[in-house]
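Of the protein chains in this complex, one is absent; all others appear in place.
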Amino acid sequence: MSTAVTTVTPVMPAKHYLNDNYGIRSWLLTKDHKRIAILYLVSITFFFFIGGLFAALIRMELLTPQGDLFQSDTYNKLFSMHGINMVFFFLVPSIPATLGNFVLPIMLGARDLAFPKINLLSWYIYIAGALFSLATMVSGGVDTGWTFYTPLSSGFLRTHVVLIAVGVIMAGFSSIFTGLNFIVTVHRMRAPGLTWGRLPLFVWSNYATSLIMVLATPVLAITLTLLALERGFHIGIFDPKLGGDPVLFQHMFWFYSHPAVYIMILPGMGVISELVTCFSRKRVFGYAFVAFSSIAIAVFGFLVWAHHMFVAGVSQYSAMVFSLLSFAVAIPSAVKVFNWTATMYKGSISLETPMLYALGFIGLFTVGGLTGIMLAALGLDVQVHDTYFVIAHFHYVMVGGMVTAYLGGLHFWWPKITGRMYPEAPAKLAALITFIGFNLTFFPQFILGYLGMPRRYHAYPPEFQVLNVLSSAGASVLAVGFLLPAIYFMWSLKYGAIAGDNPWRATGLEWQTTSPPPTHNFHEVPVVTTEPYAYGDEPEVTIVH
Amino acid sequence: MQFQLPLFPEQASKVAGQVDAFYLFLVLITTFFSLLIAVLILFFIVKYRQSPDRKAVQIHGSTLLEIVWTVIPLGISMVIFIWGAVLYYHIENPPNNSLEIYGVAKQWMWKFQHPGGQREINSLHVPIGRPVKVTLISQDVIHDFFVPAFRVKQDVLPNRYVYSWFTPTKPGTYHLFCSQYCGTNHSAMIGEVVVMQPEDYAEWLASGKAEGSLASQGEKLFQEFSCTTCHRPDSGARGPNLQGLYGRPVRLTDNRVVVADDNYIRESILSPNAKVVAGFQPIMPTFQGVVSEEGLIQITEYIKHMSQQESEPINNRSTPTEIRDNEVPTIQQELQQQGNTRPANPPEKKK
Amino acid sequence: MAEQSHPTPKLYAIIFITLSILTCATWAIAFADLGIFNPIVAVTIAVIKAVLVILFFMHVRYSSRLTKITVSAGFFWLMILITLSLSDYLSRTLRVVP
Partner (left out) sequence: MSTSQTTTTEHHPALAHQFDSMAQQQEASTFGMWVFLLTEIMMFGGLFTAYLIYRIKYYDGFVAGSTSISVSWGFANTLVLIASSFTMAMAVWAGEKGIRKAQMGFLIGTMILGAAFLCIKGEEYYTKYDECHIPGRVIGKGFDATGGCSAQDPKLGNIAEEVQQHAKELGKTVPEASALQTARQSEIFFSFYFLMTGLHAFHMLVGMGLLSWLFLRSKRGEFGPAYHTPLELGGLYWHFVDIVWIFLFPLLYLISRHAHAV
């Protein structure tokens, strides 16, 4: 391979998917996966900031031990709507529906997903669900918590539980359709030469995610349908007064919602695999192990749901079985972390913004994962279950993991999506602020949790105040870290430097087409001849912006 | 110091120290691996910083390493699992000689009843140094009995008795939280657990105004609902004799054997035909909606009491020192005996 | 796989008749007292019928391995849901021996 250094000045392609067609109709009726990805991007960003607003209000209330800022009803609605919006309307669709939708077909060398109409339909269903969620908020909110536990939700609360249940069921169907599309596309639409062993790890992880979406979400749909019917018709399945068992709801809910947390982290892991290899300029360490660990996580993820219910009145025997199985799911996650770290060994590491996010992810996910082990350990879970320890744990995974990966991926593929670079300096600053703010917000909550502060408390005993104030202070830093990218991404749409086809000199089919790509992704069908991440063989190209 | 920043809640029960030791072990593991990864990453960033005169060395991987870092975490997690499971087993299963207290949770308060009949709301007085078993039930939604200082937590379910137990070791007043979200005033459902020296506890019990012991209150209800019409010890009785029933295996009409525990008794009062004792007709009407949760507890306590020696007077159980050390045979032992002897509650008559 | 030979009308008819016979069988057997085997027999017959429909009417017998795996995965995951849920319910009343 020649290593002659060439210098190129990037130019915008004349025709690409963004200027192929104009007007609102061309967006709302588009069947182009890239445009649908952008529709999703806009919608989930909206929900991210709504959910964030609720979080900010929650942290404001918790500055003082007395519940003095809001009524307890209002507070309960705040955390419920924060959870519901963040989980079902932001985290679940976040990476798959935006970055996945955009790059997955291109990575496969396909012209589109297998079912473009279903892809658009899934966005419309999402929007319909979102409207239900907004309607719920406007008409006074809902105070079930995002877990909707019966019989509280089915028989006691006076808020719009059915409305939000319908919204969540719709969001669920939208993710089922995304998952279905991905699975079929990965199986049936790969470019010539793109064998399973050559698939990018981002595809592997999205494939694993799709399996979960397809297999778990229907159970949530039927569970919430039962909940809605219980409220409307008193069918007695979850209502202890009529002979039902409220714990059954928890079983069925967590059968979805535990695998769902892997929906919310696996795609992030895929992004990190792409970022770490690219910015270490190295092949991934142990490709097969990283790829199969995604599948292992998806499969094992289905066997562990009752570890959310150790103190909920399940039998001690099944608690032990579920605890044992829970440790099994920790192993593939550990394998991934070790492999990413090993990938950096003897690499040629550069610290662009996406890499900063990736490194932040590895650190925060490690803490999040290991504290998850603590929660799966039976004897300790009794103390920390339903306390701030759990809150801290899953925010380390969901925010420290998924949101960080999402931002990293967004920075990484931003030039591909828009054809322009984001400004590097503020982006690095934002990454740093996010990391610091995040730890300041959530680390104190581990201690709070072990001290015994239960979650969903509107007022709390005064001895917890110091840690809560720290946490709230961190949240304000975190808010800055999240607002900054929104500003400079907007700015870059107009003023950002022209990116060129492959600003990161990355491998992968998505970098072989123009930025932004043409509507049909490639001008000619690509043929794959090498393994993924064949770094080291590529010619040296210096890109002058 | 102006602010205290404690890292551990107080250790006020026997199990607290064990949970803390386990917690510390896990914190140590977490810290070790987090630091390991963090240090490696930082080291690599510095050492392998991109530079024009060096190219990345392409390494495909190492199966040996993969095996190593699969097996080591697996081994560690098995240690954690076993330790955690043993601890959990210990936390979940009360010893037989516990002091038994009953708790009813409702939106948004805790009501406790002591065996002597003393009641309290949002506070629970317990003596130091002996196991206390709290039998819990909810009147409405799911609540959760959580005493951080004791390291115990148990969801309190409607329609089913659950237990939590602990051995207090340190006098003081501790938080009792509801840690399962239960509606509007969830965060106000905070009670206190007051741990006292045994003599103070006895004094406190004596000062409380009790309308007779729980069992005697139960007996009153038993008469009121005319339970004695059928549940009599003589051979002409239409219902099973409840004498000596509690804690024993019972053979049902469909040949299943169940243990007559609190939940069985409760179920048999509320839906009597669900598990009918072999040899009896399902003639008992339901008491669903007739007896309150407190009433059910009292009747259960009375039935428990009937299990003891005939000679033991009912009102004698108002002080904790006289709690029996009951030696209920396990179901296995009972089943073994079934070859030659009949179950403890043998049906005396056919049809 | 469109080119692969699908069953002929004759085979469809045979399957249809078999299914009808099995339906009659399950109906008839339900009235015989087999103790705990009643539900077992009923479900076994249902499984056989379902398998016949899947294999022949739904062409899985003539389909790719991928389709076969997909079908099996569905039932495998359903079994996970059922067995692990029941593992809690069936062991709740077990008494822990001190």
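Chains here go by letter, A, B and C, matching the order in which they are written, and residues are numbered from 1 within each.
Note that contacts are C-beta pairs under 8 Å (C-beta built on N, C-alpha and C of every residue); 3 or more make two chains touch, one makes a residue touch a chain.
Just so we're clear, the structure is a prediction, and the values are computed from it rather than from any experiment.
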Visible chains that the absent chain touches, using the contact criterion stated earlier: A, B, C
Which residue of A:245, A:352 or A:381 touches the chain not shown here: A:245
Residue among A:30, A:72 or A:217 that touches the chain left out of view: A:217
Which of A:158, A:188 or A:523 contacts the chain that the document leaves out: A:188
Missing-partner contacts on subunit C, residue numbers: 1-2, 6-9, 12-13, 15-16, 19-20, 23, 26-27, 30-34, 38-39, 42-43, 45-46, 49-50, 53-54, 56-59, 63-64, 66-67, 70-71, 73-75, 77-78, 81-82, 85-86, 89-90
Chain not shown, touching residues in subunit A: 110-116, 118, 176, 180-181, 183-184, 187-195, 214-219, 221-223, 226, 229, 232-237, 242-245, 248, 252, 255, 520, 525
Residues of subunit B (touch criterion as defined above) contacting the omitted chain: 271-274, 281-286
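Everything that follows uses one rule, which is that only the chains that are shown with their structure count from here on.
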Chain centre separation (subunit A, subunit B; CA means) in Å: 38
Centre-to-centre distance between subunit C and subunit B (centres being mean Cα positions), rounded to whole Å: 41
Multi-partner residues of subunit C (at least 2 other chains): 96
Overlap residues in subunit A, where contacts from two or more other chains coincide: 316
Sites on subunit A touched by subunit C in the complex: 187, 215, 219, 248, 251-252, 255, 302-303, 305-306, 314-318, 321-322
Touching residues (chain side subunit B, partner subunit A) in the complex: 3-9, 18-19, 22-23, 26-27, 29-30, 33-34, 37-38, 40-41, 44-45, 48-51, 54-62, 65-66, 69-70, 73-74, 77-78, 80-81, 83-93, 107, 140-142, 144, 146, 148-149, 151-155, 157-160, 162, 175, 177-188, 190, 271
For the subunit C and subunit A complex, residues of the former touching the latter: 66, 73, 77, 80-81, 84-85, 87-89, 91-92, 94, 96
